[in-house]
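All remarks here apply to the structure that follows.
Every protein chain of the complex appears in place save one, which is left out.
Right after this comes chain A.
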Amino acid sequence: MSTLEIKDLHVSIDTEQGTKEILKGVSLTIRTGETHAIMGPNGSGKSTLASTIAGHPRYNVTGGTITLDGEDVLAMSVDERARAGVFLAMQYPVEVPGVTMTNFLRTAKTAIDGEAPKLRTWTKDVKDAMQQLRIDADFAQRNVNEGFSGGEKKRVEILQLELFKPKFAVLDETDSGLDVDALKVVSEGVNRAHATGNMGTLLITHYTRILRYIKPDFVHVFVNGQVVEEGGPELADRLEEEGYDRYAGAAGTATAAAAVQA
C-alpha cells in the first residue's frame, strides 16, 4: 500500500501583475485503493493542485510538502515523479508534433518500467486497451493528440493510465467534454485500473454524473485554494443541488459559478 500525502501546500504563480497565491494551504492524504473526488468552482485552484503534483514548472511551491511513501515528491523532476508512480490525466492534453502514439506509448512505458516492454505482449496490450476504450486503431499512427477531438484526447489519457499503471492517478476533469457513451467507456477504464487494487485516484470534476460510475470514497470541496469541507459521496449530491454559495463566506472570494458551468 502506498500513500500520497499533501500537507499545507501553498502555491503561487508569476503573473504580469506580480505573484499570485493560488493554493492557500491544502492538505490531502490519498491511499492506494481510495478514490477522492475534488469539486469546486472555476478558478478555485483544482488544476493548479493537479499540475503542482505533476511538477509543472509554472507553479511555485511556497510552502508545505508532497510526499509519496515518505519520499519528497517536490524534490523530484517531472519525469521522476511519473516514474515514481504519479500520473496526471490533463484537463487540456497537449498536442505533440512529430511523435506517433505508438512511439510515444512505447517510449513512456520503457521509461516508467526502466526496461522496454516485450514487444509481442505490449502490442497486444495496447491494441486491447484501445479497443476497450473504443479508440480507433488508426490513432496508433497519428501524432500524439494532434487533431484529436476533446473527447478523444480524454480517452487517450485514460489509455495511458491503463497502460502505465501508476500508483496515483490525478484526473483533471477527465469527464468534461465527454458524451454519455464516452463517459461510461472512460469510467470503466478508470475502474479497471482501480480494480487492480494498486491505485489511488484523485478525481477532479464539476459533475456528479461521473460519480455514478466512479464511486468516490471521499469528497472534498475546494474553494479559493483551500479544502473547505470534506465528506462522503452524499456531499457531491448536496453540492449539485446547492452550489458553492454557502462556502462563499468561508473562503473569501470564491465564485458561485458551479451552476452555470458548461
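Methods note: contacts are C-beta pairs under 8 Å (C-beta built on N, C-alpha and C of every residue); 3 or more make two chains touch, one makes a residue touch a chain; residues count from 1.
Here, contacts and distances are computed from a predicted model.
UniProt lists the omitted chain of the complex under the protein name "Fe-S cluster assembly protein SufD" (options: "Fe-S cluster assembly protein SufD", "Sulfide:quinone oxidoreductase", "Phosphate ABC transporter ATP-binding protein" or "Cell division topological specificity factor"). Between the chain not shown and the residues A:His56, A:Lys184, A:Arg209 or A:Arg238, the one that touches is A:His56. Listed residues A:Leu74, A:Val99, A:Ala140 or A:Ala248: the one in touch with the omitted chain is A:Val99.
Contact with the undisplayed chain is limited, among A:Ile13, A:Val61, A:Leu74 or A:Ala111, to A:Ala111. The chain not shown here touches chain A at positions 54-57, 77-79, 81-83, 87-88, 90, 93-100, 103-104, 107-108, 111-112, 143-144, 146-147, 160, 164.
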